[in-house]
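My structure is below; once you've seen it, I'll send some questions.
Of the protein chains in this complex, all but one are displayed in their positions.
Here the chain labels run A and B in written order, and each chain numbers its own residues starting at 1.
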Amino acid sequence: MVQITLRNLAHSYRANPQTEADYALKQMDHVWQDGGAYALLGASGCGKTTLLNIISGLIKPSHGRVLFGDTDVTQADTAARNIAQVFQFPVVYDTMTVRDNLAFPLRNRGKDAAYVKARVDQIAAMIGMEAMLARKARGLTADAKQKISLGRGMVREDVNAILFDEPLTVIDPQMKWELRTQLKSLHRDFGHTMIYVTHDQIEALTFADKVVVMHEGRVVQMGTPEELFEAPAHTFVGYFIGSPGMNFLDATVSGRSARLAGGHEIDLGADHGAPSGRVQLGVRPEYALLADGEGLDLSIRRVEDVGRHRIVRAEIDARPFDIVIPEGVEIPAQPRLTFAPGKINVYADDWRVAPNAGAA
Amino acid sequence: MRMKTSPWVMTLYILFLLVPIYWLVNMSLKDNTEITSTFTIIPRHLTFENYRTILTDPSWYMGYVNSIIYVVENTVISIAVALPAAYAFSRYTFMGDKHLFFWLLTNRMSPPAVFALPFFQLYSSIGLFDTHIAVALAHCLFNVPLAVWILEGFMRGVPKEIDETAYIDGYGFGRFFVRIFMPLIASGIGVTAFFCFMFSWVELLLSRTLTSVNAKPIAAVMTRTVSASGMDWGVLAAAGVLTLVPGALVIWFVRNYIAKGFALGRV
Partner (left out) sequence: MDKIQNNRAWFLVLPVLVIVAFSAVIPLMTVVNYSVNDTFGSNDFFWAGLEWFQDAVTSDRIHEALGRQVLFSGIILAIEVPLGIFIALNMPRQGFWSSLCLVLMALPLLIPFNVVGTIWQIFGRVDIGLLGHTLAALGIDYNYVSDPLAAWITVVVMDVWHWTSLVALLCYAGLQSIPGAFYQAAKIDQASRWSVFRFIELPKMRGVLLIAVLLRFMDSFMIYTEPFVVTGGGPGNSTTFLSIDLVKQAIGQFDLGPAAAFSIMYFLVILLISWVFYTVMTNLDRDGGN
């Protein structure tokens, strides 16, 4: 188990990358802590699979280095990196029994039979397939096969890291929940470094200690679920995380106050200096409040009841704006919009502008 | 990522395939004296005389024309009748479908030698002996089952929802089949045409039995190089080389689908 360092890493599938657009992966510097559970989250085509393949050694990066602990493994191939990987679609050896499938990585490494048996039994219990150990893998359902793949990924105890490439795509929704919980508890028990690629924010937020959000070949934010929610570093993170996503309003900001396009003034609660470029305010629907009296004028289009809360689809200056209202709270007859103090983020050209803590 | 491949294996194998063909080409570019009296790896006196002989003598080049005519006729007939049948097999179950499919398959497996004589009598009795269409129809014996089989494999890969959507949108069967379905399996049709062409082009026994003069295929014409003055090796070799050309052209067009086609659309 090691700490993974990406140093000046970048990758282009082209031979001679010229512009930034030629890079599938733009330059990045990151340290992935030993024993962390990471989720790599992003829309398809954002470069998350490329990044995973670089870490697993399937792709040699065109620039920069990958370090496992202090060892430079940039040029080392997959086998030398001692990692395990679970793929999007089940990869099982059809002609082997389930037991042989699970034992395969151990036997190839010359582990003794008693240990292999004990370990396979343990893993089989974990993925709930003790009863099927003697069966051939051929003809099992996709669910069962993917569980075998997961089991084979976790059967080795000494791996540096376990990589998951959208492993639950083919699994039934309720099974998904169960397997994710098991992965989580496995992580607690063994402390492997785990990297979990997904495009599903729920999966990412429930599995990971730290979520790495990628957008257009760039890591836009690496943080805890709470950080992603409260202070998205990039407008994409705002959109992508949360349901519905963050609202953005064009504004001009100077110091503590912001002026919206419609002329309304808002107190930001902290000094943000004088950002230039395209300046936007980002407000989570959860932190927008509807009240009588003071506040921003808006028109409500419709209200959706999604169970525990309601979503108000509204418009401000002909731009959509969503508000989440907890159950049991009435929508006022003459609604005005205010924002929870200190919950407004400021963005300049899509990147978050941190408030000046000292000069309040 | 794939396993490593050795370029040596391929090089040796391709050499093994090409050397005999090279020798044929080599011989076709020599005159008979050089062929029989000396042994030269590269023609010493390069001559195109053998090709000129073939391309200027109607009894030679008509052999190619005849072959091409019946091969094309056969390909068109085979695909035309196989398309609806393959659709039926891939989409519906009907009474006796499995037996029918099996029976079709057995025809692909039946030895032409068994059919040579009966064909001769059949086509003679209905006055089709020595016509192109007789050979084309005879070759349907093995090409139609093959065409049904390959097309069925490709059609199975097209989701049934597409048919249903088209019917709901008010397409009739004919219009749907031609306008929507056939473009979807265009590569399958191409591959099938390739195989019909191939098997009809390479077959000799039936085509020789069913023709005498007017529709005589090139393969049969080639046997006449044996004459009183001995073998005319140069012309024989040149004729052989010319039979490679249509095949090579056809392969080039379907090269991206060859592998899938050889698996009969079932990969």
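Criterion: contacts are C-beta pairs under 8 Å (C-beta built on N, C-alpha and C of every residue); 3 or more make two chains touch, one makes a residue touch a chain.
Keep in mind it's a predicted model, so treat the numbers as computed, not measured.
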Candidate in contact with the missing chain, chosen from B:85, B:196 or B:215:
B:85
For the chain not shown, which residue from B:53, B:107 or B:131 touches it across the whole complex?
B:107
Provide the residue numbers of subunit B that touch the chain removed from this figure.
1-3, 5-7, 9-10, 13-14, 16-21, 23-24, 27, 35-36, 39, 41, 77, 80-82, 84-85, 87-89, 91-95, 97-98, 100-102, 104-119, 121-122, 137-138, 140-141, 144-145, 148, 156, 160, 198, 201-205, 209, 218-219, 222-223, 233, 236-237, 240, 243-244, 246-248, 250-252, 255-256, 258-260, 262-264, 266-267
Residue numbers in subunit A that touch the chain omitted from display:
56, 58, 77-79, 83-85, 87-89, 91, 93-96, 104-105, 108-109, 138-139, 149, 152
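Criterion: only the chains that are shown with their structure count from here on.
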Length of the line joining the C-alpha centres of subunit A and subunit B, rounded to whole Å
55
